[in-house]
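Following this message is one structure expressed as structure tokens.
A single protein chain has been omitted; all remaining protein chains appear in their positions.
Chain naming follows the written order as A and B, and within any one chain the residues start at number 1.
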Amino acid sequence: MTTKKHWFFSLPYYLWLALFVVAPLVLIFYQSFQGLNGHFTVQNYVNFAESGVYLKMTFNSVWYAFLITVITLIISYPVAYIIAQFKSRDFWLALIIMPTWINLLLKTYAFIGILGENGSINNFLRFIGIGSHQLLFTDASFMLVAAYIELPFMILPIYNSIVAIRPSLINASLDLGASRWQTFRRVILPLTKNGVFAGIQAVFIPSLSLFMITRLIGGNRVITLGTAIEEHFLTTQNWGMGSTIGVVLVVAMLIVMLLTDDSGKGVHR
Amino acid sequence: MAILKFEGVKKQFGDNVILKDINFEIEEGKFYTILGPSGSGKTTILRLIAGFDFPNAGTIYFDGQKINQLPANKRQVNTVFQDYALFPNLNVFDNIAFGLRLRRMKKKEIQLRVAEALTLVHLEGYAHRELDELSGGQLQRVAIARAIVNRPKVLLLDEALSALDHKLRKDMQAELRALQRQLGITFIFVTHDQEEALAMSDQIMIINDGLIEQSGTPVDIYDEPLNHFVADFIGESNIIPATMVRDFAVAIDGKEFICVDAGITPGEAVEVVLRPEDLDITTVEKGKLTATVDSQLFRGVDYQIMVHDTDGHEWKINSIHKTTVGKQIGITFDPEDIHVMRANETQAEFDARLESYQGVVE
Partner (left out) sequence: MKKRRTLSKIYLAVILILMYAPIFYLIYYSFSSGNTMDGFKHFSWKHYQALFVDTRMISIVLNTIIIALLAALISTAIGTSGALLIQHIKHRAWRQNVLVLNNILMVSPDVIIGASFLIFFTFLGIKLGFWSVLLSHIAFCIPIVVLMVLPKVKELPRSLTDAAFDLGATRWQAFSQVTIPGIMDGIKAGFFMALTYSLDDFAVTFFVTGNGFSTLSVEIYSRARQGIDLEINALSTVMFLVSLVLVYIYYRFSVKPSPKGGR
């Protein structure tokens, strides 16, 4: 195409990159150095570092996200592995994907009923004689619901990495004398590492920021970085502080991505 | 003693019968080729030997032991896979050492054995390369090294050269043959390429439609194909219907020719095979048959000439001399160039018949 036409054709995309990718990132970084009065300041970062509340919240948020990731990983790997062995695996995979089509808020909302004071779980606990407990508005309930919501996003990349393994590799391993377990540990597991990493990224990062679940299930408390950002932007209107926490969240995200980035170099020892 | 033996082996997947009734013995230290068109069941035989599949009926013996249901990891057999099946997460050294490490071999010895295997496949100094730094031919060698390093009694090669280009393939054929002699272990090579089979093997087994059509040395199979399928599949051939006149004489369209086959009932309908390179073009007067040249194709080493004779049969002739399209020519051949095939003759029957009259000829 002529250069002129070419530019006309690609302008919307470049415009999008500039306006909706680069600019907002620059703005949130810029905003994080704005005080309440609109002047340049590093006070937000100082506040963040000096106030035990923010540090503890950050630590908790990362810790919870870590637990959610571990729980979903432990549940998901066997699920992905089992489905990959089935003949009608597409059907079973569709069953796993289906729940992701239900609006996340509806699924969260269901747990308000299930975990409620007179909900099914408490009814069951009373029935077996343990008695009812406060389930809703606890940190554990937040983790449960988050893990529930994230489960398919962990299963999917692991499943994809398992079915991508050529069957001849499994045969080769058996042929060389490896048992089923040795084949799993030495061939399947290393070859699905990328899938596991992709799953970790897909679960960990949202777990830091799912403010709606903490609001609806975790009680009206600020227990994750995501909730803190929402609070500052939409409730207390302290955008500077909100942006600062946002920058921290982005940094946490980048660390996770670096740790789980595998562009073929990670296999060296 | 046979190291490997199939007795009445059958294999089917659902209603799809892949192997109908396979019987053979494999001796130690030889190069075997299982040759057949795609879908003939040759790879299935290999998978049964390796232990990736198990037979539905019949018995497989390895070293005198029945191994029908023995899992692959317990067999003293290693495989070179068609797609190499090298572990992409491991480098060359770790791939080759895979089997040795499973056996908890000492580090020193593993290094020695891997180095030795790399030398055997001419990849000295490649131990610490990653797989994506290697060419197709080099990957092939790594796959071979990974299998032979375990010193299996039998090495299976599944269409192992099919991914290589023509020249590399020729080189690897010679190398594999040399490697087999050097190691002295049994190689079982599966291919659909008859040229490859003829070039490398001590013994060839021709498989078609789940049955062994013929087995024997390359020379036997080429010179004395048992039936139409084998004659057609191996090399180029002219297969013409004929009638046995008496011992050492066969008639094509009423013309009688001297041949070297005997022990067949006079008057029996047979087929004769004449290889294109055994046919010579001569003058009409000197020819045993008269024909007209239809086409001529230059192929580098020779010309492929298509002719039709006065009885309407098509003949393929490979000649280093060129001729002219449309010209009348004579075709000539020697008695030993004619090979007579009976319908439905088994290998045992053929061997017995051969035995019965061979003394007469010599």
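Simple rule for what comes next: a contact is a pair of C-beta atoms (placed from the backbone, for glycine too) under 8 Å apart; a residue touches a chain by one contact, two chains touch by 3 or more.
Computed from a predicted model, the values in this text were never measured in an experiment.
**Student:** Which chains here touch the chain that is missing from view?
**Tutor:** Looking at the entire complex, the absent chain's contacts are A.
**Student:** For a quick check of understanding: of A:Thr108, A:Ser141 or A:Thr192, which residue touches the chain that isn't displayed?
**Tutor:** Missing-chain contact among the listed residues: A:Thr108.
**Student:** Which is it among A:Val21, A:Ala140, A:Ala164 or A:Leu259 that touches the chain not included here?
**Tutor:** Checking each option in A:Val21, A:Ala140, A:Ala164 or A:Leu259, the one touching the absent chain turns out to be A:Val21.
**Student:** List the chain A residues touching the unshown chain?
**Tutor:** Here the touching residues of chain A are 1, 9-10, 12-13, 16-17, 19-25, 27-28, 31, 75, 78-79, 82-83, 85, 90, 92, 94-99, 101-114, 116, 118-120, 148, 151-152, 201, 205-206, 208-209, 211-212, 215-216, 225-226, 229-230, 233-234, 239, 242-243, 246, 249-250, 253, 257.
We take it that only the chains that are shown with their structure count from here on.
**Student:** Between chain A and chain B, what is the gap in Å from one C-alpha centre to the other?
**Tutor:** 57
**Student:** In their shared complex, at which residues does chain B touch chain A?
**Tutor:** The contact residues of chain B facing chain A are 50-52, 71-74, 77-79, 81-83, 85-90, 98-99, 102-103, 132, 146-147, 150.
**Student:** Can you tell me which positions in chain A touch chain B when the two form their complex?
**Tutor:** 166, 168-169, 171-179, 182, 186-187, 190-191, 193, 264, 267
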